[in-house]
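Heads up, one of the protein chains got dropped from this complex, but the rest are sitting where they should.
Our next item is subunit A:
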């Protein structure tokens, strides 16, 4: 349970970090909060010859948010800092809602949200949140800067389209649209543990009924896949979860989403969780859209 020998680098700027990664070619790995990478090193599931610790690069931990540009957070922004950011919570509430389900506070104090996204663990919440909301990752290398759209980011479990010499410097997520609600929930063996199954949903409501519904999954289905349930759910009541369309959705999701067994749960149990959570989270997102509309009206009326 100890990492194998490695050469440690502590660049003081992003340019320096990119240069080191370029020099060591495929032998290097970026170290951010280390909350996923260090266990991999200790268990020797990864043994990079060079570790590039970006942790002391200054000015790489900002969060900015606006209605027009959405929320942008940098590579060193920890889960806990982003979770506590009021501007981000206002502009895109699903970020904070997702982060509250990520690990325990002690892990969130060190783990970064950008790191979690580029780590691309199918059982992590934030890759699912990014996939659902859309947006992009900004990456940098000695060859320059480029943006990777969320739809092009995930290549498979623990695999992204970042090149070996690229560093993700920030992630941008669009602002929430009026009339569109979001929700995320999961079942875990213990609050803070990885989810047995998690679901994130984005639902647009028009005149009290669902007009559009999209969802992503944690620990079920394919990493980064956004499932469009609009056809199944169009017209469902946003205020009455006894509407049969919600039950239809459950059954449809059970068929639609693949689940795998592991030591914590069988595939069949996961399937049941998918069915139950899809309807529950979808309905919560619809209600969020209605509440959001109500809040807008209330604040408009108050003035």
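Rule of thumb we're sticking to: a contact is a pair of C-beta atoms (placed from the backbone, for glycine too) under 8 Å apart; a residue touches a chain by one contact, two chains touch by 3 or more; residues count from 1.
Here is the rule we use: contacts and distances are computed from a predicted model.
Q: Have a look at "Ferredoxin", "Cobalt transport protein CbiM", "Branched-chain amino acid ABC transporter permease" or "Tryptophan synthase alpha chain" and point out the UniProt protein name belonging to the hidden chain.
A: Missing chain, per its UniProt entry: "Ferredoxin".
Q: Quick one: say which of A:96, A:174 or A:192 touches the chain that got left out.
A: Of these options, the touching residue for the absent chain is A:192.
Q: Just one of A:13, A:42 or A:239 touches the chain that is missing; which is it?
A: Residue touching the chain left out of view: A:42.
Q: In the whole complex, what residues of subunit A lie against the chain that is missing from view?
A: On the subunit A side, contact with the omitted chain comes from 1-8, 10, 31, 34-35, 38-39, 41-43, 51, 53, 55-56, 103-107, 109-110, 190-192.
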